[in-house]
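Apart from one protein chain that is not included, each protein chain of the complex appears where it belongs.
Then we have subunit A:
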Amino acid sequence: MVETALPADRASAPLPGNAGGAPAVLKVAAVTRRFFGVAALDGVGFAVPAGRITGLIGPNGAGKSTLLNVVSGLLRPDAGQVRFEGDDVTGMKPHRLAARGLTRTFQIARGFPKMSVFQHLMLYGPRQPGERLLQAPMWSRAARDREAELAERALAIAGRLRLSPLLDAPVTALSGGQKKLVEIGRTLMAEPRMILLDEPMAGVNPSLGAEIAAHLQALNAEGISLCLVEHDMALIRQLCHHVVVMAEGRTLVTGSFDEVVENAEVQEAYLGRRH
C-alpha cells in the first residue's frame, strides 16, 4: 500500500499499515519555505511514527536539508506547521526544542574546536542548574550533584561508543569517523526522545558505518525515534521501518522501503522521465 503525493492537509491522517499504527511523534504539515522566491519547501507534509526509524530520502535539491533545518528550529517556515509530540513547535528556538527532547546531528560533524570530547558530552547534559549565572559562582549542592550525575553518564556513553581513550582530546584531533561518534554521544547526553540525523554515514568508512548503524538500532531499541536523511539506499533498507520520499519540496511517497522503490514516481524523481 503506497500513499502517493500526500496532500498537506492530510499529513495528519493515519499512516499506512507499514507504520505499524504507531502514533506520530513528529508531524509536518504544509510547510513552505522560500529562498529569494525559490520554494525549497513547497507544502511538504508527513508524519514520523514514534519509536521507529524513519528514512527521509529524495534526490539532491528535494529540500531534505531545508526541512531538517525548519524542524530543528534553525529556519522559520514561511507557512505550515510542525508538531512534536502533539505540541505546535513551529519556529521554536533550537534550545527549547532540545529541552523538549528533539535534537539533531549534522552532515559534516560539527564541534567546538577548543573543547575536549568529555566537555562536549557534559555540555549536552540538560537541566544543569550551574549554567545559571547566579548559581555558577556558588557551585550549589544541586549543581555539583547534577555535574556528578552527568559525568557518570558521559563516561558510560563514552565507553559504549569506545571513545574512552579520547576523552581529553580536543575534537579537532579526532578523525572524521570519531567525530561522528562524538556527535552521537553528545546527542545521547541530551536525553532525546527524537533525533534528526543528517546523513550520519556521509564520509565514513564501511566498517565504522556498520558500527554507527548498530548504535542507531540500539538507540531505537531504547525507544528513541529516529529520522534520518541518507543517500545510502542499502542503509535505508537495512535500518528504516518507514520511508518518506521528497522531491521538489513536496512529499512524493511514503511507505516501506520496498514499496517506495517500486513506485514509478520515485523512480522518475531519481532517474528522470522515460521518453
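Basically, a contact is a pair of C-beta atoms (placed from the backbone, for glycine too) under 8 Å apart; a residue touches a chain by one contact, two chains touch by 3 or more; residues count from 1.
Following the convention adopted for this analysis, contacts and distances are computed from a predicted model.
Novice: Unshown chain, UniProt name, "Xanthine dehydrogenase small subunit", "Branched-chain amino acid ABC transporter permease", "Pyruvate ferredoxin oxidoreductase alpha subunit" or "Phenylalanine--tRNA ligase beta subunit"?
Specialist: UniProt protein name of the non-displayed chain: "Branched-chain amino acid ABC transporter permease".
Novice: Of the listed residues A:79, A:99 or A:202, which contacts the missing chain in the full complex?
Specialist: A:99
Novice: Pick from A:190, A:204, A:219 or A:244: which residue touches the chain that isn't shown?
Specialist: A:190
Novice: In the complete assembly, which of A:46, A:84, A:124 or A:257 touches the absent chain?
Specialist: In the complete complex, the chain left out is touched by residue A:124.
Novice: Residues on subunit A that touch the omitted chain in the whole complex?
Specialist: Missing-chain contacts on subunit A: residues 72-74, 93-95, 98-99, 103-104, 106, 110-116, 118-119, 122-124, 126, 128, 130-133, 135-137, 139, 143, 147, 151, 154-155, 159, 164, 167-168, 170, 186, 190.
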